Structures are given as structure tokens and as C-alpha cells.
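Of the protein chains in this complex, one is absent; all others appear in place.
Here is chain A:
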Amino acid sequence: MVQDLTWHEICVLADLEDEGVYGVELGGLPIAVYDVDGEIFATHDICTHGLARLSEGFLDGDLIECPLHQGLFNVKTGAPAGAPCTEAVRTFPVKCEGEKIFVAITEDAA
């Protein structure tokens, strides 16, 4: 299934320099953007366990640690990777053009 993606520019690479993770809002949708060794990923910014922004958490390799309860998600897949998180966080396709970072808002996999 191929779908034409609509790309939205949301930030630039410099935004990720300090922490490797950066939070943005796109039309009310909170998105966390990650830099994993130069490769960029994006997930929904709200933890599936407690009400907290993953972009305020701690990025360690490809794992984001939620600031509220230290639960972990793999930012590449959205999969839960540490208690107390058990439900995957939504991920979004990302592309870079020069300094600019774009995401596409796809429907959740059925």
C-alpha cells in the first residue's frame, strides 16, 4: 500500500543539538523529534502510560526515557521498552531536506 504523504516542516536540525530530542506541535498534535546518531525519528510526544511529554525526557541511544516514571520507548518503532510502559507510542515518517525536518501524519496502522 503506497500512499502519497503530505509533508509538514516542523523544525530544523539545530533544534535537536542540545538534547537530541525536541518537542513541537503541529495543528494541536504534539510530536517529539529525535536524533539517533544522525538519523531522525518522530513519535507522538505524550507517553502512553502517564500524562507526560517524552520530549522532556532523556534520550539514550534509540530509547527515550519518560520524565515522569522512567518508562522507555524505542523511538524507531514506538515499541515499549521498559516498565511501566506497555502500550506502543505512535510514530511518524520523517524526512530531511538540508537543515529542515519534515514529518508526515499517517493514520495509525490498522
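Just a few scattered comments:
Here is the rule we use: contacts are C-beta pairs under 8 Å (C-beta built on N, C-alpha and C of every residue); 3 or more make two chains touch, one makes a residue touch a chain; residues count from 1.
We adopt the following convention: contacts and distances are computed from a predicted model.
This complex has a chain not shown, and the name its UniProt record holds, of "FG-GAP repeat protein", "TRAP transporter small permease protein", "Aromatic ring-hydroxylating dioxygenase subunit alpha" or "Fe-S cluster assembly protein SufD", is "Aromatic ring-hydroxylating dioxygenase subunit alpha". Only one of A:6, A:70 or A:106 touches the absent chain when the whole complex is considered: A:70.
Taking the whole complex into account, chain A touches the unshown chain at residues 18-19, 50, 52, 56-58, 65-71, 83-84.
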